[in-house]
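Below you'll find the structure, written out as structure tokens, and then a few comments.
Note that one protein chain of the assembly has been removed; the remaining protein chains are unaltered in position.
Chain IDs A and B follow the sequence of writing; residue 1 opens each chain.
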Amino acid sequence: MTELPLPVKAAKVNARNVQVYYGQNHAIKDVNIDIPSESVTAFIGPSGCGKSTFLRCLNRMNDTIVGCRVEGRIEIDGEDIYDRRVDPVQLRAKVGMVFQKPNPFPKSIYDNVAYGPKIHGLTRTKAELDEVVEQSLHKAALWNEVKDRLAAPGTGLSGGQQQRLCIARAIATSPEVLLMDEPCSALDPIATAQVEELISELRNQYTVIIVTHSMQQAARVSQRTAMFHMGIVVEEGPTDKMFTNPDDRRTQDYITGRFG
Amino acid sequence: MTFATPRQVFSLFEADVRTRNRNAAERRFRLYGVIAITISMLALALLLFTVLDNGLGAFRQTFIEIKVPLDPARLDPSGTRDVEAMKKVTTIGYGKVIQAGLVATLAEAGIATDDSSVRDVFNLISKEAPAQLRNRVLANPDLIGTTIDFRAFASGRVDGYFKGRVSMASAELDSNISPAQLAIADEMKAKGLMGLHFNWDFILGPDASELRPEAAGLGVAIIGSAYMMLIVLVLSLPLGVAASIYLEEFAPTNRWTDLIEVNIANLAAVPSIVFGILGLAIFINFAGLPQSAPIVGGLVLTLMTLPTIIISTRASLKSVPPSIRDAALGVGASKMQTIFHHVLPLAMPGILTGTIIGLAQALGETAPLLLIGMVAFVRDFPASPPEGFFDPASALPVQVYNFTQRADPAFVERASGAIIVLLVFLLVMNAVAIILRRRFERRW
């Protein structure tokens, strides 16, 4: 990273004393973290450390898992997202998500991107919708590759294109926070580079939170990093500091490849 | 930029109109699902209730208890107690003996009868009773000269009266029964001469004619069904397993085996009545096998069951992990030995479960049996196997159909009762299948 770390902006997400249980299993313990807006925050840590679980708490995707229970307080813009009054459907329009494996719907490219705006009623006319689709594909750096075949099925694209399509789909609902769960783990190096480049651009508009297994990726795209281990946040801070001079022994060991 | 504008109000605590509408739609959709399931459950409940409500009565029957003095002069005119000679006395003769016994019994109980009402009272007894008495006497000639307690079927109308099917008002219009007769029946019941008892003859006895619903039983049908199930089991299990082993383990993938596979999938969906046509054309008209015989029914049902068994057997073979095969092949077993020593035993619970389910389907199948002549009225029990396979018989579901085709409303009760028996058999078979699966199924 040649860039200087950005000053910490106002926190977009604040988590306090978050506990997650899967049945009897206590998966996340006492997580406290503040995530600044318009930046990229990376969650790193060994497999099964709870980073994906925590990510899924941020847009209440864990609600769809039977037996999962979340305690503590997670606020976005100062509003507790686990409040009874909050509709997860509305929350997820504000907090978009991109998954590990590209999962385009078996529909056309256009319909994939238009799906979110349609269900949330974000556009009034077809022309507006067309505009949203085009803008989203532009932002996902996919427009030039697919502009001639918007009616072709999304499943026909290459892996990297599919993942960028999923990103386009997520940003079409104009979310404020974008969650990415190991978005490059199923992609080849070239496609990974394209997606990483895209992530760096997205941070100008969105609060991006990315879970990754790759230390290099965290170093390349993020400004802040949180290290998860056995369900707790071991250390959290500016990415540069984490990778050069970590406070915690476990972070040091993980980054230098001694476990994980 | 005309990029999608974030909604104006954006506190997460306040659902906007659109979200409220969407959530309402969500609840409606959920409700549709609940309604669909409720309808299915209600239909099931109503179906079972109908059958039980109509059919349970068939297991209890109104009997008349009379003391019948077996008059030697009437029943054994030759006095030799020789069965062959006694056969010359017809049921009419026995009817007179019963009538005499009835008059005496009524007199003893203090129910007044005159000449005109004796006929009425005698008609309360089933027309089947003299034949039953005759069979009993012929089986044991020593009874002659004694007075026996005879429990006779009451006629179908009297039975219906006590079960609520016949009323005084309906008897008014009925040529088979009169209110006066029903009044006598009430009196007899009060005196304990008439009453409802469990009727084993319904389960074990043969069918009876259209005019004697009270005597109709399922014995021949149960035996016919049992014979057919035996044939189906003996033929379809080995054939089905052999075919599945070939298709799953040995068959090369080419157009020919592809054809066999498509063919089997298709056969599983061919309407059952078409199998009946096949049975009629091939087994009866071409091969000359007898009509109404369990062997033909068994063969037809075997062909119908085969696809079911093949499909489930192949699934169980497929579920045995390849590591088992590799292990056996690795110690030098031949492919055949691997399959017969390792794969097949491991797949056996699944195969048996599938076979029982296939048998249960076959047991309830009606349409093909209609076409191969099993609708015929059969009163004689078939002989024991193997000759019995070629004797005429009925089958449980066909017996139900036969009962529904008869005019007397008492047969509705019989048909429902027969269905209860059929469902009990199916329940037992499925329970066995479930137990097998629970007990022996492995998850790999």
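Rule of thumb we're sticking to: a contact is a pair of C-beta atoms (placed from the backbone, for glycine too) under 8 Å apart; a residue touches a chain by one contact, two chains touch by 3 or more.
Methods note: contacts and distances are computed from a predicted model.
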Chain left out of the displayed complex - its UniProt protein name, from "Heme exporter protein C", "Electron transfer flavoprotein beta subunit", "Carbon monoxide dehydrogenase" or "Phosphate transport system permease protein": "Phosphate transport system permease protein"
Residue, one of A:Cys57, A:Leu91 or A:Leu129, that touches the chain absent here: A:Leu91
Among B:Leu371, B:Ala393 or B:Leu436, residue touching the chain not depicted: B:Leu371
Residue of B:Val83, B:Ala180 or B:Ala242 touching the missing chain in the full complex: B:Ala242
Missing-partner contacts on chain B, residue numbers: 22-23, 25-26, 28-30, 32-37, 39-41, 43-44, 46-47, 50-51, 54, 238-240, 242-243, 245-247, 250-251, 259-260, 262-267, 269-278, 280-282, 285-286, 303, 306-307, 310, 334, 336, 360-361, 363-367, 370-371, 373, 375, 397, 400-401, 404, 412, 415-416, 419, 422-423, 426, 430
Missing-chain contacts mapped onto chain A: 59, 61, 64, 66, 88-93, 96-99, 101, 103-107, 115-116, 119-120, 166, 169-170, 173, 179
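We take it that only the chains that are shown with their structure count from here on.
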Footprint of chain A on chain B - complex, ascending: 1-7, 10-16, 18-19, 22-23
Chain B-facing residues of chain A, complex: 76, 79, 81, 83, 85-87, 89-91, 94, 117, 119-123, 128, 131-132, 135, 172-174, 176
